[in-house]
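Excluded from the complex is one protein chain; the other protein chains are retained at their positions.
And then chain A:
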Amino acid sequence: MGSTNSTLSKIPNVEELMQETGFTPAHIVRLYDRFEALDKEKTGHLRPQDFGAINRLAMNPIGDRIIGAFFSPGQETVDFHSFVRILAHFRPADKKRPKDPSMPEPVNSRTSKLKFAFQLYDQDKDGKISRAELLQVLRSMLEMQVTEEQLESIADRTIQEADLDKDDAISFEEFRKSLEKVNIDHKMSIRFLR
């Protein structure tokens, strides 16, 4: 495992990465070790199968979607930088950060976390969660346990509640509004070091 510094020097542009994501050197080292552990063939990239080898993830009803979030459209591999950037969404928000409108939104702010969650629903990336996309998620989460009618009625009701401009789809603003009372920072954050 070696010293923090020697591992960090193996990663190109690591300063930039830490700046962008807000991870500390210890975090980066841990994530790098994890990346290497998942990258069994030592190619320097991860493929969907490498994620698939994680057993608890295979058990997760929407595990495939989460894996898909790591890969940009058309890409079949993800390198360490993209790996870390996606995981950065789940870093707890920095409470003490001053609200500076000129700075770009940090990747782990409430809005960014919501955007990430929105994209997990909106697979075709058209900015709206259509009825069909919602049904897809429901189907993955409930599969054999409910009938098709039940699925449809759940989808209908959800859209009815959230869809304010009545276009039969949920835009990002509507998504954000319907979740305004949820403590996103708490529910979409993970402790990265034990």
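The definition used in the following text is that a residue touches a chain if its C-beta (ideal position, glycine included) is under 8 Å from a C-beta of that chain, and two chains touch if they have at least 3 such contacts; residues count from 1.
In this section, contacts and distances are computed from a predicted model.
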{"item": "Record-based protein name (UniProt) of the chain missing from this complex, from \"Phospholipid/glycerol acyltransferase domain-containing protein\", \"UTP4 protein\", \"BHLH domain-containing protein\" or \"Signal peptidase complex catalytic subunit SEC11\"", "value": "\"Phospholipid/glycerol acyltransferase domain-containing protein\""}
{"item": "Selected from A:Ile11, A:Ala117 or A:Ala169 as touching the chain missing from the view", "value": "A:Ala117"}
{"item": "Residue in contact with the excluded chain [from A:Leu57, A:Ala132 or A:Leu164]", "value": "A:Leu57"}
{"item": "Residues of chain A in contact with the chain not shown", "value": "1-4, 24, 26, 29-31, 33-34, 37, 40, 51-63, 66, 87, 90, 92, 94-95, 117, 120-121, 137-138, 141-146, 149-150, 153-154, 156-158, 161-162, 170, 175, 178-179, 181-182, 184, 186-193"}
